[in-house]
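All protein chains of the complex are present and in place, except for one that has been dropped.
And then subunit A:
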């Protein structure tokens, strides 16, 4: 899960990394009060989980409290790459003398974390990395050792950062490990005219798998933009809403991804990704079907199950029991193979619902579901 900038800076501050004074609000009136408290002149920053805020007009300087109110009113409610701005952060401006870039990211290939640092921070860091890769230092961190003062000194030296940043590099590593983050980034890390090192902006991505031991942002994580995604998550289903018209349910992430592709190859668009997981019960199947059928853009549904741990008869029972709670108004194409497939097929045959049809192969079933969705228009 990505954190908002203001949450990231909260973590930085707790771990002893200096940040500018700032407050957040969702009201432009309050923005005026905050600006007054912070000394009048402030930077107003949209709080959205998206890059490119500056270029989109979501980061602006306001000269006084009245301007802060006006600017906040303009930024609140703005759309930045599909994200609506609900809160703004007002921060004290800083006299910047130099801008740097530092981050720790997961290096999948090496199976460890990588420190990335550059003496040329700021909004153009991607361009710097592409044009002059030698200006960006990339140093693997031994997970057993972590980032000690000595390691941090090596990173700073390799990137050409001033010695005062060594302490920040160690503290940022502590944010990564103690908060179970998979990415921490400070851009820019600045040196002020007074010689202090400050994190002006930052990004933190937390590991969803570590939720069980990091409940701090729990309430936040439960909020989903899409109501169906929220409902599916509440039922423990792995569901992603997409833009198409063929609803897709399957077992196992790989098979469901593959099903999406095969349906798209037949000229239709998948409406969603829904993985009922391994060993799914009839209840899980019924829940999944209910979620998909409540999506108004769905015109046909493709249930694609290869029973391994999952038993096909449990899946068929789930489909049949779902018919008690939802009225099936859309055609359902079902392909069952593997564990208990014969019994599963027999259960559906016995129910003989006019809108349910079975197709024995994955490719054939995908073609049928695509046809049904296209003809429904």
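Note that a residue touches a chain if its C-beta (ideal position, glycine included) is under 8 Å from a C-beta of that chain, and two chains touch if they have at least 3 such contacts; residues count from 1.
The working rule: contacts and distances are computed from a predicted model.
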Query - Protein name (UniProt record) of the chain left out of view, among "2-iminoacetate synthase", "Branched-chain amino acid ABC transporter permease", "DMSO/TMAO reductase YedYZ molybdopterin-dependent catalytic subunit" or "Succinate--CoA ligase [ADP-forming] subunit alpha" - result: "Succinate--CoA ligase [ADP-forming] subunit alpha"
Report summary line: Among A:79, A:97, A:124 or A:142, contact with the omitted chain is made only by A:142
Report task. Taking the full complex into account, find the residue in A:153, A:257, A:323 or A:355 that is in contact with the omitted chain. Result -> A:257
Query raised in the report: Which listed residue, A:79, A:95, A:127 or A:208, touches the chain dropped from view?
Result: A:208
Query - Sites on subunit A contacted by the missing partner chain, in the whole complex - result: 106, 108-109, 111-113, 142-144, 177, 180, 182, 207-210, 212-213, 238, 240, 242, 250-258, 260-262, 264-265, 270, 273, 275, 278, 306-309, 337-339, 361-363
